[in-house]
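Here the complex is missing one protein chain, while the rest keep their positions.
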Amino acid sequence: MVLNNKKWDEKFWLRMREEVLNTWHTGKDVNLKLGIEYHKSLPLEKQFDYVLKKGEKEGKILLQPRAGVPILKEHIELLKYLQENEADLLPTTIDSYTRQNRYKEAQFGLDESLKEGKSLLNGFPAVNYGVRGCREIIENVRIPVEVRHGSPDARLLAEITLSAGFTSFEGGGITYNIPYSKDVPLENSLLYWQYVDYLVGYYAENGIIINRESFGPLTGTLVPPCISISIGIIEALLAAEQGVKSFSVGYGEGGNIIQDVASLRVMKKLTKKYLEEFGYKDIHLTTVLHHWMGGFPEDEARAFAVITYGTIAGFLGSVSKIIVKTPQEAIGIPTKEANAQALRNTRQTLQMLENQYFIDQKLVEEEEKVIEEEVKSILDRVYSLGEGDWVIGTIRSFSAGVLDVPFAPSKFIHGRVMPIRDNNGAIRFFDFGNLPIPLEIKNFHREKIEERVKFEKRPVSFQMVLDDIYAISKGRLIGRPKVEGKR
Amino acid sequence: MVLNNKKWDEKFWLRMREEVLNTWHTGKDVNLKLGIEYHKSLPLEKQFDYVLKKGEKEGKILLQPRAGVPILKEHIELLKYLQENEADLLPTTIDSYTRQNRYKEAQFGLDESLKEGKSLLNGFPAVNYGVRGCREIIENVRIPVEVRHGSPDARLLAEITLSAGFTSFEGGGITYNIPYSKDVPLENSLLYWQYVDYLVGYYAENGIIINRESFGPLTGTLVPPCISISIGIIEALLAAEQGVKSFSVGYGEGGNIIQDVASLRVMKKLTKKYLEEFGYKDIHLTTVLHHWMGGFPEDEARAFAVITYGTIAGFLGSVSKIIVKTPQEAIGIPTKEANAQALRNTRQTLQMLENQYFIDQKLVEEEEKVIEEEVKSILDRVYSLGEGDWVIGTIRSFSAGVLDVPFAPSKFIHGRVMPIRDNNGAIRFFDFGNLPIPLEIKNFHREKIEERVKFEKRPVSFQMVLDDIYAISKGRLIGRPKVEGKR
Amino acid sequence: MGEKTIVLGVIGSDVHAVGLRVLDYALRSAGFDVVNIGVLSSQEDFIKAALETGARAILVSSLYGHAELDCQGFKEKLIEAGLGDILLYIGGNLGVGKKSWEEVEKRFKELGFHRVYPPKTMPDEVIKDLKEDLNIG
Partner (left out) sequence: MGEKTIVLGVIGSDVHAVGLRVLDYALRSAGFDVVNIGVLSSQEDFIKAALETGARAILVSSLYGHAELDCQGFKEKLIEAGLGDILLYIGGNLGVGKKSWEEVEKRFKELGFHRVYPPKTMPDEVIKDLKEDLNIG
């Protein structure tokens, strides 16, 4: 079979499906028909896409935490607690062994956790629990639940959780590979995710709308907007081709409010445009802001500032939902209380901002223009490299550096782009790698960086990038050099 | 002697001074000459006005907490802790008995506090400690300290604390009377505060610049901007006449960011204008934002949101300093840790906002115009009622309702103005009382309120005002009615 | 005066006027005859008002942290004035700083208050309690 951007043949899918369901014993219990029936029995309030639409109608930005613990009972308690504390949408974050399909290690971690009565896994091992265990989650909460993970190959995870009644599934062949793997070729992950999208499409054909979400933040660390937006659009196109009908594009807060708002707007506008242009006209498209995804301050009071601060961009960018960080981000997996604190903090901020659209439209539009041109020029090249096929274009683009992600562990990318903040904290390119950015815009980046160079009286260097990586965790947006004699 | 806005005669002052120093035994130890000498020996870093200027030069917004406990040693520990936790300027908040000149009760509270080893007073009883005790504070910290209180009659307090080396003194004949007293006539408080201003002027003549600050927030509860700005300007003029050379006008956050930024700008611009117009050209003028001064949410996570949110207006309004609230505001006098948390939260926010002036100038300017006209029209009337004398004008204006403060306890005001939030959360007038607001602007307020009436489908009423009073403490800016069936 | 007369005020050197305003409005709306003596009221002010109006309850508000000091001996004075049986509530921010609520409540019950309310009490609550304690429908 050739890997390309064509809707799969059902037979091909069914054959692969057999294999997939056999990779772990819980696969046997997956039954598509029963799964679909179960979904049909779900009240509207438990359906992700319905709640997203309701939020849009009411002009309410929905809040979703991250949360997942290995012991089922505790996981359910956790989710119930969060739904009583301002969560509109629930997550189930999957542990890292499961993400890498290491179900045996996940089982060991789960057994040890049960034995020691404490969490030794960093998430919920859904595959090990199988359909029955997972469904207990859905049964015990009253709002929708999404699977959040980071797996290049989530085929079995998707089969099990969707059959169990989860109504949203995060990830994509790019966004859950490049930041989450070292040596999984894109050819593989794209194929695996076509499988997942096809599965979601299959549900859709049977009247069940499952939301699919792309993981916008990538490495969470100074990712220039054009990169995550371009990749989000590609994943939307790929999903749509396999029959997905509800799709969310995501964006990790950068920190400069103008740039973030501009990015959110461009992301929505262009994703819509590309979807329509390529013939996918019935997709329900939504947008997501992730609170700052890079290194957090350890101090909770400072972390709260980072959280509230991030909420502003989400509000001004009119996203559909915000995925909240917690005051314990720098420390470790948050307690349920910390998670609830973050939700309440975010809700308070949003409700104080009600109706306040005070951002300078002109400044936003200027930035929008830049980002829009960048994205278009990247996507044009991807499309032409793929000779009209987005899947092929994606693979060729990453190997040519036309698509690239800073700080990513994957060895299948160039890894040459290097971001840096300008003097207002916006994320610019210190090194463009092979990204096809128009010369004029390259010069714009250089000028912006030059302002900072002049202000800080030091040349651009990797040290400056390092300072930016640490900056927020040390109390500021821009990694300013230490000044002698100043505290 | 007739009370008017004329610089006092030294002899008159000296005569009154004798009386004042005799109201409590610690008054005897005040020695002007020694006080001035002590100030001369202070390093620049301990001088309030110097640090304010340094902040302006560096473009750094200074942070100041509120803090005061009855036991000297603990108070010093507290201040030292705060100066290590992002405070640029220190406070000494005075207890409420001292504020009302009830030194005997303060002494009882102090003695009981010492006996029981816990704070039974809500602040530091500076008068009871006298010059020597107060100076220990100055000796033990390395940054400037301001006296913060709420006394209609702070003459003795000023004599003692300034002589001890405090370099800033908050209050004014209006702002420390109307919200802080029930039956002190303005005639008295204005006279008492002329005394304090004259004293500060006396120091100035001897080369010692002491900062004076007006208490902008008044009752802290939905105070329309034109009211606090008008009063701040009057207090600046009165202080300047008595020889004050460094003056800060303050403003309590209202909650609508556009309106707050506009207010801060108008406050600075008009205070400068009036000072110059009336011949006070050598005043160093600075501005202050107080984080939201009304009822806070009890939940600390929500309170943090209110704090961070307020910082934005201070930043965008380019104030000289922010007086921070704490996450324990709704609960009680904050622990030192809570105070430090608030400082770190505020610093983090400011440093993330560095260089980001993203507010819509046009929207701000529109709001500025409204506020400016309101203030001018109020002050015009005050001036004409006073027949060219600001002190007389102030007294007559309050008794005519030309000046008024919502929710204030004083019986010497009309107390008829009633604020209400519009549909964007800006504070408007539901009842103008006797304020001389031009008709056109009155209509503007009414239109704005009408938008809310339409949106909420309920008439304007005191219930709506009540909802606004509670709103922030219950999680939002605007007091929306409860909707049946909604959580 | 009648069955539904209550005295309301803020005790001591406390000037917090907003809560008082809110309570006044809510109690009146609920049909009580409110004698609002305002902020900065002494123990004597409360007693005088209660005697003059034949009130059935005294509602003391204190926000600023000195409630404990301000209420010392209040009950004794009430008894002296023949008001030993009058219903006595207190609410606001009763301690200085963050204390356990149990501790605070206990302290003020010892001082003779029948009911003690934590910060952020909504008027509905006290109205319900008043009606119950005063046997009003």
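Order as written gives the chain letters A, B and C; numbering starts at 1 within each chain.
Everything that follows uses one rule, which is that a residue touches a chain if its C-beta (ideal position, glycine included) is under 8 Å from a C-beta of that chain, and two chains touch if they have at least 3 such contacts.
No experiment lies behind these values; they were computed from the predicted model shown.
One chain is not displayed; in the complete assembly it touches the shown chains A. When the missing chain is restored to the complex, the residue among A:Arg99, A:Lys245 or A:Arg428 that touches it is A:Arg99.
Remark: the omitted chain is touched by one listed residue; of A:Ile333, A:Leu403, A:Leu435 or A:Val460 this is A:Ile333.
Contact with the omitted chain, checked across A:Asp29, A:Glu112, A:Glu373 or A:Glu456, is made by A:Glu112. Within the full complex, the residue among A:Ser189, A:Thr219 or A:Ser377 touching the omitted chain is A:Thr219.
The chain omitted from view is touched by exactly one of A:Ile283, A:Ala408 or A:Met464, namely A:Ala408. Although one chain is hidden here, its contacts on subunit A can still be listed: residues 95-97, 99-100, 102, 105, 108-109, 112, 119-122, 150, 179-183, 219, 221, 294-295, 298, 328, 330-335, 338, 407-409, 411, 462, 466, 469, 473.
Here, only the chains that are shown with their structure count from here on.
For subunit C, the chain with the farthest CA centroid is A.
Located most centrally within the structure is B, per distance between chain CA means and the overall CA mean. Once the centre of each chain is set as its mean CA position, subunit A and subunit C turn out to be 55 Å apart.
Separation between the centroids of subunit B and subunit C, computed from CA atoms only, is 30 Å. Averaging Cα coordinates per chain places subunit A and subunit B 45 Å apart.
Taken residue by residue, subunit A touches two or more other chains at no position, since every residue touches fewer.
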